[in-house]
Every structure is written in C-alpha cells, then in structure tokens.
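Note that this complex is displayed minus one protein chain, with the remaining chains in position.
So, chain A:
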Amino acid sequence: MKVNYKEKKCVKKQIRKLPKYLPLVIWLGFTVAMIGWIFLASLSNTSEIYSGDILGSGLHLENYINVMKKHKMAVYFMNSLLYCVVGCTGVVLISAPAAYALSRIRFRGKEIINNIFVIGMSIPSVMLIMPLFKMATSMNLIGSRWTLMILYICVNVPFGVFFLSGFFLTLPKALEEAAEIDGCSPSKAFWRIMFPLAQPGIVTLTIFNFITIWNEYFMALIFANKTELRTVSTGLQAIVQSMKYSGDWAGLFAGVIIVFLPTFLLYIFLSNKIIAGVTGGAVKG
C-alpha cells in the first residue's frame, strides 16, 4: 500500500514537471526540423525542393561536388582551414607566455601592462578597422592571405591572455621553485613544465578560437576581397548572392551544410569543453 502511494506521487511529480520540458522540446524540435530539412534538401534537386517532394529521385550527391568545384567552396574551405590553423597556433604561442608572465611573475610595470590589455579589449572592432585597412595597404598586404592570418592572431590574443592567465593561476607554485633549484632557466621551466601542464586550458582556448575564426565575417568581408582569399562565411554569402541568378538551391543548401559541419562536429564531441570555456571566460572576467 505504502509503495503504491509513493509510486503514485512519483508519477504525479513527473507529470507536474512536463510543462518544464515543453519549451525545451519546442526548441529542439525546431532545430532538428530546420537543420534536418536543410540536410535532406542538400541531397535533393531544386525542382523537388519547390514541389515539396524532398529526395523524390534519390540522393543527389553531385550537389556537393558542384558547390565544391563550380562555386569554389573547396577554395573557401581550404582558406578557412588555413586561417584557423595559423590563427589558433599563433594565439597560443603569443598569449601563453604573456599570460604566464602576467599571472605568476612579479615585476614593476605589471599594472600598466594589465591596463593595456583591459583597455585594448574594450575597444570595439569598428574603431580598429579603418586604421588597420590603412596599415595593410601601406604594407602592401591587401590581396594577400597574410592580412587575415596576422589579424586573426592579433585580434584573439587579448582573450587568450585573459583566459590562460586564469588557468596558470591554478597551478601550484612549488613547480617553478623545484625547477629553479634544479637549475632550470625560467623560460625553460615554462616550456618544459608549465606549458604542458596548461594543456587543458590551451585545448579549450584553441577549440574556441577555431570556432570564432571559422565563423568570422566582418574582417573577412573587408580584407578577403578577392575570390581566392574568401573564407567559408564570405564565400557562402557570395554563393547566396549568385543563387538569385543561377537558382541552384540544392547546391546552396549543400554549401550551407559544408560550412556548418566542421564546427558542428567539434561541438558534438567537445560541447562540454566549449561550454566550460564560455562560462569560465565570461563569468570570472
């Protein structure tokens, strides 16, 4: 009798909780319906999309080949990959040593350097873009991939320093002392001991920067002004513009999936790390 009563209560409790799940289920349903349809449409042909008969004539994988070759998505994809790899590596190589020095070593002028970072981070990109364009022109860098590679490194350095500082602070002080006693120079101690220990933070930062650079639009729009230099974002937008005339909607959806897939796959496998990075970066700061 008693057990039965408890069970009843439990079921009641679950039913009472149902309205809580409703907004979540609506969100999930919408997301799955939208992305799922785009995926299926990318495998259909354009007339099927218009008639609502998705996948009516089987799989059309040639949409992907078309958008890769004819619409140059392959070029944009490789460009974005290059910008991401160079950008992520550069950010770590520049910001990890700085974060280490700022978070663990006492020296005069630290306040000033900290302030430079804080002020720099609060300047919106709209204030930077014009002088940067001028600088790139005077250095003859317009029309070269170097511009975006350098910019993507530099623009993400402040967040990298800020994020990794928090990480280095959590490592025990005894490590450096031991290294010093053993006659290890400070920079050797950093690269051999502290840098490997900070790996979890570095990995999180790198995933984070990868997604940021992959999805970046504003700078790519201004600095990658030639077809060969475009990133996936500006490239996809160019494809959208051209679709108004070519009308190859299935190809467009294939392009959307190609741009969407890399960050989505990263997210599926590493969502906890990414989420920890966002909350760590935004709440602590």
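As a working rule, a residue touches a chain if its C-beta (ideal position, glycine included) is under 8 Å from a C-beta of that chain, and two chains touch if they have at least 3 such contacts; residues count from 1.
Here is the rule we go by: contacts and distances are computed from a predicted model.
Considering only "Multiple sugar transport system permease protein", "ABC-2 family transporter protein", "Anthranilate phosphoribosyltransferase" or "Thiol-disulfide oxidoreductase ResA", the record for the omitted chain gives "Multiple sugar transport system permease protein", by its UniProt protein name.
For the chain left out of this panel, the touching residue among A:78, A:123 or A:178 is A:123.
Residue in contact with the omitted chain (choice from A:66, A:144, A:242 or A:263): A:263. Note on the undisplayed chain: of the listed residues A:61, A:105 or A:169, the one touching it is A:105.
Residues of chain A in touch with the missing chain: 17, 20-21, 23-24, 27-28, 30-31, 33-35, 37-38, 41, 49-50, 52, 94-95, 97-98, 100-102, 105, 107, 113, 116-117, 119-121, 123-135, 137-138, 151, 153-155, 157-158, 161, 185-187, 190, 211, 214-215, 217-218, 221-222, 232-234, 236-237, 240, 249, 252-253, 256, 259-260, 263-264, 266-267, 271-272, 274-275, 278-279, 282-283.
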